[in-house]
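Questions regarding the structure given below will be posed in turn.
The complex is shown incomplete by one protein chain, all other protein chains being positioned as in the whole.
The first chain written gets the first letter, and so on, giving A, B and C; residue counts start at 1 in each chain.
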Amino acid sequence: MAEHDGAPAAVPGATRAEHELQLYYWMKLIRAFEERVSRLHRQNKVLGGVYSGAGQEAIVTGICAPLRDGDFVAPLHRDLGVFLMRGVDPGRLMAQLMAKEDGLSRGKDSFLHGGDMSHGVFGSTSMLGSSLPVAVGAALKFSIKREQHIAVAFFGEGAASRGDVHEAMNFAGVRKLPVLFVCENNRYAYSTPFEKQAAIENIADRAQAYGFRGHVCPGNDLLAVVGLAERVIDSIRAGGGPSMIECKTYRWRGHSEHDPALYRDQEELLEWESRDPIPQFEFYLGKRGHDLTRLRAETDERVNQTVQAAVDFAEHSPFPKAEEALEDVYAGEGLAPAARSAAAANGPGVTK
Amino acid sequence: MAEHDGAPAAVPGATRAEHELQLYYWMKLIRAFEERVSRLHRQNKVLGGVYSGAGQEAIVTGICAPLRDGDFVAPLHRDLGVFLMRGVDPGRLMAQLMAKEDGLSRGKDSFLHGGDMSHGVFGSTSMLGSSLPVAVGAALKFSIKREQHIAVAFFGEGAASRGDVHEAMNFAGVRKLPVLFVCENNRYAYSTPFEKQAAIENIADRAQAYGFRGHVCPGNDLLAVVGLAERVIDSIRAGGGPSMIECKTYRWRGHSEHDPALYRDQEELLEWESRDPIPQFEFYLGKRGHDLTRLRAETDERVNQTVQAAVDFAEHSPFPKAEEALEDVYAGEGLAPAARSAAAANGPGVTK
Amino acid sequence: MEVTYLKAINQALHEEMARDENVLVMGEDVAELGGAFKVTEGLLAAFGEERVIDTPISESLIVGASVGAAVLGMRPVVEMQFADFISCGFDQIVNTAATLCYRHGGKASCPMVVRAPSGAGVHGALFHSQNPEAWFTRVPGLKVVAPATAYDAKGLLKSAIRDDNPDIYFEHKRLYRSIKEDLPDGDFTVPLGRAELRREGRDLSIITYGGTLHQSLDAARIAEKEDGLAVEVLDLRTLLPLDREAILETARRTGKVLVVHEDRLTGGIGGEVAALIAEYAFEYLDGPVRRLAALDTHVPFAPPLEEFVLPNTNKIVNAIRSLAAY
Partner (left out) sequence: MEVTYLKAINQALHEEMARDENVLVMGEDVAELGGAFKVTEGLLAAFGEERVIDTPISESLIVGASVGAAVLGMRPVVEMQFADFISCGFDQIVNTAATLCYRHGGKASCPMVVRAPSGAGVHGALFHSQNPEAWFTRVPGLKVVAPATAYDAKGLLKSAIRDDNPDIYFEHKRLYRSIKEDLPDGDFTVPLGRAELRREGRDLSIITYGGTLHQSLDAARIAEKEDGLAVEVLDLRTLLPLDREAILETARRTGKVLVVHEDRLTGGIGGEVAALIAEYAFEYLDGPVRRLAALDTHVPFAPPLEEFVLPNTNKIVNAIRSLAAY
């Protein structure tokens, strides 16, 4: 599907209008995908923990839009939009969430832990913050090889408390590496409000502690995010060294689909639900003279087709075969030697 | 020995002059102790890694002077002065360095890893930065129990790069805990100069990233250090929350006694050797009308007696008995159960 | 009254906090939320936010700070939201806490507990299914417990909290709501370092703990019913120090031992147990010491894969049969 060749910036010669419509399409696709995943989870078709990024689409869209092929991205656990924007096939992404053979990890790992390096998307572990040192290492490779690529690491304001985040930013600052740190500050880390997470206003203010610049922006305002992202990413690409962008946003749903989130105030939720990035951007497109009713209808249809096709593909993809659990433990060695012996050791227990 | 009942602030009703002479005594004692330890190391009487704090005495002296009984201190690996100032018997400290039975760890651990909680001195592990979370936990206890004590953690500008430092400062800021973080910035971490360690001017500037204040001061100027320490410690004790003090100083000797430190510029060394905290403070005492020749002579004599007594005590202390290696693995349980079985398992090999 | 494994842990925390004001609870989302699994539910209301503390996401700080509080006489019980994340607080556990008493010449102690919800079989995949116990059972200075019943969950946690050493307490997520028991009311403890014989039998011994105890008991019953085999089941309960006497006794009694655990085979505790038997019960052995454990791979996500990797009643029955037939 053409629209999955990756972010619009990668599509040469797009006009501004085309570009903006493309951004709109991405946000809508991500939203529809998120909602479908939540539904599939209720239907027990997506197992394990499901972390919705609904309401935060403008961040992923705005940050990924200026990226190019060859750039490296480590998404956080709510960023399924990153996979779509980077050109990962929606069907394979859906298969990943359903633990199917055609999923990115071939059913081995859950949700967004499966990566797809062929599209520069790193599958992060669950250990929050641990992907920042990895992104810094990717940036180190770019600088050693004098490649014009950049690395991007997304993290939450909660993950910001991990030591890995400090170690990563400090080294990036010392070596002036081409890496962008994106903090999605959605005010909660599971049940923990930002005030209990840090005694400061902005995580981005920490950038100065490492010798580079931090920027704060309204994360539900696509124009603001994409505008800032373009400037910052250009300067990183030009050798300006690392930067941090903190996007103020809000987690609409519970921490995971299991979490009713009773610990937070409904007023606050309502206020932030009213900061929906999509109608806000539609309003802008209207000012640009687009016929919104038509645009909505067309986009919804495209989006729904794409999502439905993804679900169909994933549903038809088989579960992996049991024995595959012993594959891919080691690169290019088929069965893990230890696993082979384990199978032997377990003998009858396993083979019967 | 009276002067080892701890820091002068703990000596009630001392006049300003007495206090200043006491500070002078401490710096001289620490210096003499450092030099003796280096010599004993060359004589193979002190084994293992020896890390000299020579030249940095004003920091320990100035920071510890305002402390009180019940305060908690985690020294860094060059801070043998902390042990002396907190009232640890010099003989036991020397026995610790010589791995003797009367050492703080009873010969079990090396150099400054043996702590003495009866004087509020925590024996840090070698893992740099890992004592900061511990100090924060001590401060947490003080705040829960509403005790007027404070916790102090010393760390180097190199250790500042460890994730633990970030996690500790962030939590201290969130809970407004009574803890003082003291960075001894001596420009080198082993062979690594500060520029390769961090892309900023002052580690203390990071304090704002955690919602508290950072202070920078000339670490070889005792009056500056003690003046700042008194103000900052008073405010922490009064419930003002955590603070950081960064003391700019310089490591005179190699990283350890094994290190010729060829990687650094002799000019720089000479410049910093000329910033010797002791003559600087003597100059001040002169202005205060003390007879320096007499003062020096008297102090040297007291100091040398104390150090010699410590060495004699330590030399006469026996090595611990082999079997003691299996003691103190668990609190109040004598032999470690596993150790007992291990001894059994090793059978003849061990018992013969 | 019937109490779940989860509720038993919650009761132990309530009772110990009421009993000793130096006990405090700290971790991510333990206060307001009552923990990701509700294990610490009600503690905030009962004991206030000075003793029930929500922390930032900082496992190393959580453990390190609890060492600092413990060395000054507090008795912190800290939670890793999932045992898998204990890797992020690893250094503070194995170095700062485990060696504290030793490097202070026995004159300081570190009375703390690290609670770690562990175990697979809940579609948790690689990072929400781990059984990390064997990383810690090789570290002197630590004690490691892994209760398999509600009674032990409560009694062992109380003992761990009252113990003057750092204890790592692994609670199995799959057992939280799946097992219920009548518990005596009032205070009781279970001693650290003692295994418990759950079932007697002369033909063969299963040595296990935690998640696989119940599967082992089921398998033993099936083997009795279908094959007339009398299988003895020993529940280790404490993994460091191991109860050598109990392990060697059962091995000597039956002469055939099958060690079972949910942790993976290579490097799991089964190796240590088998080695003890091979060294100290050698003369009594009528057959090889067998081990049944998770396969040497990561715990995968897709149900058929997870099923294939983890031990279960069926696999244990088969292993019993083949060893009995030896």
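We take it that a residue touches a chain if its C-beta (ideal position, glycine included) is under 8 Å from a C-beta of that chain, and two chains touch if they have at least 3 such contacts.
Note that this is a predicted model, so its numbers are computed, not measured.
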{"item": "Touching partners, among the displayed chains, of the absent chain", "value": "A, B, C"}
{"item": "From B:189, B:217, B:314 or B:331, residue that would touch the chain that is not displayed", "value": "B:189"}
{"item": "Hidden-chain contact residue, picked from the options B:121, B:135 or B:198", "value": "B:198"}
{"item": "Which of A:31, A:77, A:106 or A:206 contacts the chain that the document leaves out", "value": "A:106"}
{"item": "Touching residue (missing chain; options B:158, B:173, B:214 or B:277)", "value": "B:158"}
{"item": "Touch residues of chain A, complete complex, unshown partner", "value": "72, 103-106, 108-109, 113-118, 122-123, 125, 127, 130-141, 143-144, 151, 163-164, 167-168, 170-171, 174-175, 327-333, 336-339, 341, 345"}
{"item": "Missing-partner contacts on chain B, residue numbers", "value": "47-49, 99-100, 105, 107-110, 113, 125-130, 158-159, 161-163, 189-192, 196-198, 263, 319-326, 329, 336, 338-339, 341-343, 345-350, 352"}
{"item": "Residues of chain C (touch criterion as defined above) contacting the omitted chain", "value": "84, 87-88, 90-91, 94-95, 99, 102-103, 126-127, 134-135, 137-141, 240, 242, 264, 266-268, 270-272, 274-275, 277-280, 282-283, 285, 287-291, 296-298, 300"}
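Keep this in mind: only the chains that are shown with their structure count from here on.
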{"item": "Separation of chain B from chain C, taking each centre as the mean of its C-alpha atoms, in whole Å", "value": "39"}
{"item": "Gap in Å, rounded to a whole number, between the CA centres of chain B and chain A", "value": "46"}
{"item": "Distance between chain centroids, defined by C-alpha means - chain A, chain C (Å)", "value": "35"}
{"item": "Multi-partner residues of chain B (at least 2 other chains)", "value": "163-164, 167, 170-171, 174"}
{"item": "Sequence positions of chain C contacting 2 or more other chains", "value": "56, 58, 60-61"}
